[in-house]
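Note that one protein chain of the assembly has been removed; the remaining protein chains are unaltered in position.
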Amino acid sequence: MSLDDLRDLYQEVILQHGRHPSHAGKPATYAATAKGDNPMCGDRVQVFLSYDPAGRIVDPRFDARGCAISIASADLMAEAVAGLAPDEARRVFVRFRDMARTGECADPDETMELLRPLAGVHQYPSRVKCATLPWHALMAALEGEGQATSE
Amino acid sequence: MSLDDLRDLYQEVILQHGRHPSHAGKPATYAATAKGDNPMCGDRVQVFLSYDPAGRIVDPRFDARGCAISIASADLMAEAVAGLAPDEARRVFVRFRDMARTGECADPDETMELLRPLAGVHQYPSRVKCATLPWHALMAALEGEGQATSE
Amino acid sequence: MNDFSPATLDIARIRSDFPILSQTVHGKPLVFLDSAASAQKPRAVIDAMVNAMETQYANIHRGLHWMSERTTEAYEATRDDAARLLNAADRAEIVFTRNSTEAINLVAHSYGRGVLKPGQAVLISAMEHHSNIVPWHMLRDDRGIELRIAPITDAGELDIDAFERKLEDGKVGLVSITHMSNVLGTYTPAERIVQIAHAHGAKVLFDGSQAIVHRRIDVQALGCDFYAFTGHKLYGPTGIGVLWARRELLEAMPPFLGGGDMISSVTDERSTWAAAPHKFEAGTPAILEGIGLGAAIRWVEAIGYDAIAAHEQALTEHAMSRLSTIEGLTIIGRAQDRGGVVSFTMAGAHAHDIATLLDRSGIAVRAGHHCAEPLMRRLGIDSTARASFAAYTLPSEIDALADTLTRVREFFG
Partner (left out) sequence: MNDFSPATLDIARIRSDFPILSQTVHGKPLVFLDSAASAQKPRAVIDAMVNAMETQYANIHRGLHWMSERTTEAYEATRDDAARLLNAADRAEIVFTRNSTEAINLVAHSYGRGVLKPGQAVLISAMEHHSNIVPWHMLRDDRGIELRIAPITDAGELDIDAFERKLEDGKVGLVSITHMSNVLGTYTPAERIVQIAHAHGAKVLFDGSQAIVHRRIDVQALGCDFYAFTGHKLYGPTGIGVLWARRELLEAMPPFLGGGDMISSVTDERSTWAAAPHKFEAGTPAILEGIGLGAAIRWVEAIGYDAIAAHEQALTEHAMSRLSTIEGLTIIGRAQDRGGVVSFTMAGAHAHDIATLLDRSGIAVRAGHHCAEPLMRRLGIDSTARASFAAYTLPSEIDALADTLTRVREFFG
């Protein structure tokens, strides 16, 4: 029995970000926050946002309890949306969600390349939510809602 | 398509008693009464009892809405238990119920011969209750309960 | 004898989908005219359930493994099927229940106790099935919510003026009414009902247990607020039914049963709820039955409601005309707009006796009060015999019924 074909899902970058996320931890101050829960499996994540004077996201952080996929996704998300305006972040979310569901990315760019290691989840329908949960929390934080509504 | 094999259930005597029962009708006075309902099909019967000084059943009567089987059974029952002490009537009930369920009568006597035309119901499980409903009402009336409990 | 020409349905092919239809009863070919009580199951439904059990079964929703994912997909696909069947705006508006009865009880509990207020009223009609009467008796006795009953005409139609009068004082918060009577075959005027009810501030629940078997339902076109149906009458398995409700209503309603799968979080102190529809689906659902229902819906859609409705319309007319000629037989219910069930009584023969005699000839009909005692009382009868039709019913089966009834008449004559 070989686990090698799991490498499409658990790429080294995911294992790395899952094990040692660089954007984890609640910051001392923040402008907005929201939680995301997956009631089916118990994963939880909280996202903390700050904005620069121009309204761009600065040093987004998160606090999560969950699997390697959800932690890695939260960490890569923080990297991807840092410096973006809320509307830009929303567009990334939509593209990321599509990629997580289909494995495809119609209009790849640098940001999507950063997130591409997570595209492998589309093969595991029950794990797609692990990857999108932090993003739902991000969207809720951007809207000023405290809690992400699940899909 | 022939209905002739129905003759085992609908013997002439049953059709006769079903159509023209001789013990139907609420008497002006009575010592005990009880109702029996079959909630599944809507059949209803009420039994009225009077007793002679020795405690024997006298001129039992009934008021029923139901099928030929239940009316005939009520009418034959009235014939069968007239003149019996309550305990005797209870024993007839037990033997009748067995016959209705199995088609067999272990210890035939004159009373059971009178009731035997109803033995055919055992072939029609859903109709057994039609035949036993008046008897349940009779038992309830003997116990002084107003309402028969269904099986 | 058989002056009936089948509609656009390929009946032979349809019948070949139903293994049971080749059975005999008492040595006679089965003539199954009891589909309104529960319909027979096409091979597609049987196969879907067997296939699930043999090749990809596991508990759903929380499973991270292949079997669980496949079973979840198959089960949740039925939510899409049901949403499409009803033309619901959103699949999240489809709540799975055991049957219509549970669907109506769910509304009586969650909407009745959670949204309606004491002093408000629920309005039903005089031709409801017990499943749309008893839950409201219980609500009334538990919460002081009045129960009103809209009368019917002697033809067995809703008295629409009297219906409107029952709403006039504005106290009725919910109209819960059959979309088609299981005894009389009457369709109620659904659009009109919704219009009037909404004008008086009442929501509308349709008990579609019978209607959806015979007619295409579009909840958005009807404009109603709740729609309930039961899988086993729609050629599906037992154990599964559907409550459709507008999303905002589901969101406003507290949950009904508590347990696994319907929560967002549980602590020692409190529970919070998942979003609809899961909020209303506690515990392991009827997974295999959901999968079977999906196959049933797709089977019905493949035949097409237009063909089914035309076929059943023709059958019903044929039955009405054949039965009308039998001496002593009275057809109960003479509504203009009616579906494929025909109730009748016969002078000198009780409905149970009729049913038993027909059964001996292989003909299955239902007899009794049909879980509609108040309607029986309104009609001044104790019981009826009822023949009901499905997509697989043959005109010759109606002829067999009529011929045998003539003999029954002689038997008791």
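Observations on the model:
Order of writing sets the chain letters: A, B and C. Residues in each chain are counted from 1.
Here, a residue touches a chain if its C-beta (ideal position, glycine included) is under 8 Å from a C-beta of that chain, and two chains touch if they have at least 3 such contacts.
The shown structure was predicted, so the numbers you read here are calculated from the model rather than taken from an experiment.
Contacts of the undisplayed chain with the visible chains, over the whole complex, involve A, B, C. Contact with the omitted chain, checked across C:Arg79, C:Arg246, C:Arg338 or C:Arg366, is made by C:Arg366. Contact with the omitted chain, checked across C:Ser131, C:Gln210 or C:Thr404, is made by C:Ser131.
On the side of chain C, the interface with the absent chain consists of residues 19-20, 23, 25-26, 30, 32, 34, 37-38, 40-41, 45-46, 49-50, 53-59, 62-68, 98-102, 104-105, 108, 126, 129-131, 133-135, 137-138, 149, 230, 232, 237-240, 255, 257-263, 265-268, 270-271, 282-289, 352, 355-356, 358-359, 363-368, 371, 373-374, 377, using the contact rule stated above.
Looking at chain B, the residues touching the absent chain are 37, 39-41, 124-127, 149-150.
By the touch rule set out above, chain A reaches the unshown chain at residues 1, 3, 5-6, 9-10, 15, 19, 40-44, 65-69, 124, 127, 130.
Just so it is clear, only the chains that are shown with their structure count from here on.
A straight line joining the Cα centres of chain B and chain C is 37 Å long.
Taking the mean of the C-alpha atoms as each chain's centre, chain A and chain B sit 76 Å apart.
A straight line joining the Cα centres of chain A and chain C is 45 Å long.
Shared interface positions of chain A, defined as residues touching 2 or more other chains, are absent. With touch defined as above, chain C holds no residue shared between interfaces to two or more other chains.
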